[in-house]
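Here the structure is laid out as structure tokens; the discussion comes afterwards.
Left out: one protein chain. Kept in place: all the others.
Coming up: chain A.
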Amino acid sequence: MKQLDTLRETMRRDEVFSFVKPDANIQPITDRGVILSLEGVNKSFDGFKAINDLNMAIDAGELRCIIGPNGAGKTTMMDIITGKTVPDTGRVRFGQTMNLLGMSEPEIAQAGIGRKFQKPTVFEALTVAENLELAMQGDKSVWSTFRAKLSGSQQDYLGEVLETIGLQDGAKGRSGSLSHGQKQWLEIGMLLMQRPHVLLVDEPAAGMTHQEMDKTTELLTSLAGDHTVVVVEHDMDFVRSIAQRVTVLHQGHVLAEGSMDDVQQDQRVIEVYLGE
């Protein structure tokens, strides 16, 4: 019977075939209100509950820090949002309507969620400019990638991003020979090229010198507002220097949420961080 219904639906003469229609899931994102929400998300690996009834909402334009001890589920959360991991239960929404579950990584990336990894992963065989060019927003199907050329405005934007991340001098150099900090910035630059609505940034300050860290702080703060930035970080000083709102994760669950000061006074947070 179900097949018959499908067939009827397919043969309807007052409608075009469903695959011709634009995807109803792709909707413009409102620039106000909640941009990313996780509701009742659970995920366990071989019985270990990495994410345990996680509920969280992030507003558009916000700069949110997510902290938590090792194994709190920070990276798993990012994996779920970007489509790398599928949760057992729960809902993940982007904007008001878009359901991120069931979308592949490239689809989520195209929809406007960019991710920077913990370990800087730039394409080392390519030059800095080529790295940025690959990340650039646009039609990423095979044929149009083959035919792609940089237009004038794209060239300008690429130049802008190069300046933002401070790599304009080394644009033609191989990205493999950049320093650790420079690679981190290049990755953030690649995120910017995607023009995402939401940037997920995993440990941007790891392994950075103090000067580099200050510069990263500056970069991330300047990005918030136009973009929604979610930062996962271990380094408390760094978090204090950038965060407006902080979410503390513990055992896959939100333990506390609020300003840095509130969170630091929270008895449970102190317990988790300082030990019983």
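Here is the rule we go by: a contact is a pair of C-beta atoms (placed from the backbone, for glycine too) under 8 Å apart; a residue touches a chain by one contact, two chains touch by 3 or more; residues count from 1.
By our rule, contacts and distances are computed from a predicted model.
Looking at UniProt, which of "Acetaldehyde dehydrogenase", "SHSP domain-containing protein", "Acyl carrier protein" or "Urea ABC transporter permease subunit UrtC" names the chain that isn't shown?
In UniProt, the chain excluded from the picture bears the name "Urea ABC transporter permease subunit UrtC".
Can you work out which residue in A:V34, A:L126, A:A171 or A:A206 touches the chain that's missing from view?
Candidates A:V34, A:L126, A:A171 or A:A206; residue touching the omitted chain: A:L126.
Considering the complete complex, identify which of A:A148, A:A171, A:A206 or A:A224 is in touch with the unshown chain.
Hidden-chain contact among the options goes to A:A148.
So one chain is hidden, and I want to know which residue out of A:E9, A:E105 or A:D237 touches that hidden chain in the complete assembly.
Of all options in A:E9, A:E105 or A:D237, contact with the hidden chain holds for A:E105.
For chain A, enumerate the residues touching the unshown chain of the complex.
Answer for chain A: residues 82, 84, 104-106, 109-110, 114-115, 117, 121, 123-126, 130, 133-135, 140-142, 145-148, 190, 194 touch the chain left out.
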